[in-house]
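Pasting a structure below so you can have a look.
With one protein chain removed, the remaining protein chains of the complex are shown where they sit.
Take a look at subunit A:
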Amino acid sequence: MASSEEERVPATNSAPSEVAVLPQKEEGDSTAQSSGKKKPSPLEKGGTLRGEAAEGKDPSPAALGKKSSAVSGEKFEDPRWKNGNWDMTKFVKNGKMDWDAVIDAEVLRRKWLEENPEASSNDDPVLFDTATVPWWAWVRRFHLPEAELLNGRAAMVGFFAAYLIDSLTGVGLVDQTNSFVGKLLLLITVVGILLVRKNEDLETIKTLVKESTFYDKQWQATWKDSEEQQKK
């Protein structure tokens, strides 16, 4: 039994485990190994993870058991939430629609429901669609601050790099940007900062690449076996 189990990556990171390995040995060998270990139950194998990884890739704090202590009561209630939708007339400030307040209200509603899941009701259905908040409100609220941050970082990195290259090669800023190598490095830097915004993004990209090909490898496993046999 033990020889037919998969190699497992430790459960502290949620990277996908190895494709199941075909048992190499004859049945006789495995009995010596398995006598010391207890056979895992069906609930403990076949992809079960442990600890925080078992709650999914991006678990909510509620799923991890970290509930806010201020939460109490049963149903979500808010004076502006009527009939399963936000009453847009309640969000008008100084004669203009205050979309930020709508976003804040929806954030609180979702957080509440994550921590206190409610029964879905036919008499009182939820009809709110985030697309009712216009795109520029989302851009202004979420994209612009991050864009400012990234542009600031890019400018600092760029200034320092230009200074360094100038001190090493004597080529000034204008001449640097005129050369092909300079333009290429600038492009790489810009694209790089778009993709890798924090150090964690490198890990995320590696995990994504591994994930996107994992299923393919599982399907191809039966053909690898036949290739090995043909080579013999």
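By our rule, contacts are C-beta pairs under 8 Å (C-beta built on N, C-alpha and C of every residue); 3 or more make two chains touch, one makes a residue touch a chain; residues count from 1.
The criterion applied here is as follows: contacts and distances are computed from a predicted model.
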* According to its UniProt entry, is the unseen chain "BolA-like protein 3", "aspartate transaminase", "Geranylgeranyl diphosphate reductase, chloroplastic" or "Translation initiation factor eIF2B subunit beta"? -> "Geranylgeranyl diphosphate reductase, chloroplastic"
* Tell me which residue among A:87, A:118 or A:148 touches the hidden chain in the full complex. => A:118
* Hidden partner interface residues of subunit A, rising order -> 4-6, 19-23, 42-49, 53-63, 68, 70-71, 103-104, 106-115, 117-123, 125-131, 133, 135, 138, 141-142, 211-212, 215-216, 218-219, 221-223, 225-226
